[in-house]
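The structure follows.
Here the complex is missing a single protein chain, while all its other protein chains stay put.
Labels run A and B following the written order; every chain starts at residue 1.
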Amino acid sequence: MHLLLLTADQNTPFNYFPVALQLVIAIGFVAVMMGATHLLGPKRRTKDKLVNFESGIPSVGNARQPMGIKYFLVAILFVLFDVEVIFFYPYAVNFRFLGAEGFKEVVLFVAFFFCGFLYIVKKGALDWED
Amino acid sequence: MPVSSTHYLFLSLLLFSIGIMGTLMRRNAIIIFMCIELMLNAVNLLLVAFSKMYADADAQIFVFFIMVVAAAEVAVGLAVIVMMYRKVHSVDINILNRLKH
């Protein structure tokens, strides 16, 4: 378990014993279950078993159809806005230390951000019906 | 076996090399793109390891910037790939030879 540790000050390897135990049990459980179903279960090799199971309804067509470009656009915009939030973490940690000056700068950051948001709303990137 | 920053250096360089090889050898634009992301993440890992080694937070802030810029690049890059896909219905970069004379 050393690989997971950057600092070993207060953490001795022994502290991780429960985690190791958990891992062994988890892997063992999966192995036993898979082995058991394989050995105990009845074996029927029919054609129906190879068909996708769709709640009993026969499946229709191919699932890999092109999706609307709207999903893509919204996903991309989400990624952008989501990741920018990362800058709030260092700010939140140093919130007290940075004081009013830091607050002003964060407000400025959010204002620029808001400009981008206004722009995409005005551009109609978030309209679902068109 | 204690883990020193040298181990992180080698792990990170290994990931970076996998990224470079993937970028140079694969033909699918999306996979090339993922390999580039792997390169960036190798760098992130190394930066965090160095940050811990030197007890210096600058490198971690650098990691944040790399992540954000990578996200911006993803946005533009995926848009370009989608634009390309809508035209030629493929993301294979072997078809990108119309510009060669």
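Throughout what follows, contacts are C-beta pairs under 8 Å (C-beta built on N, C-alpha and C of every residue); 3 or more make two chains touch, one makes a residue touch a chain.
The rule is simple: contacts and distances are computed from a predicted model.
A chain of this complex does not appear here, and its UniProt-recorded name among "Phosphoribosylformylglycinamidine synthase subunit PurS", "Hydrogenase 4 membrane component (E)", "AIM24 family protein" or "NADH-quinone oxidoreductase subunit N" is "NADH-quinone oxidoreductase subunit N". Where chain A meets the omitted chain, the residues involved are 112, 115, 118-119, 122-123.
Contact between chain B and the unshown chain involves residues 5, 9, 16, 19-20, 23, 29, 32-33, 36, 39-40, 42-43, 46-47, 50, 54, 56, 58-59, 61-62, 65-66, 69, 72-73, 76-77, 80-81, 83-84, 87-88, 93, 96, 98-101.
FYI, only the chains that are shown with their structure count from here on.
With each centre defined as the average position of its C-alpha atoms, the distance from chain A to chain B rounds to 19 Å. Partner chain B is touched in their complex by these residues of chain A: 2-3, 5-8, 69, 72, 76-77, 79-80, 82-84, 86-87, 89-90. Residues 1-3, 49, 52, 61, 64, 67-68, 71-72, 74-75, 78-79, 82 of chain B are the ones that touch chain A when the two sit in their complex.
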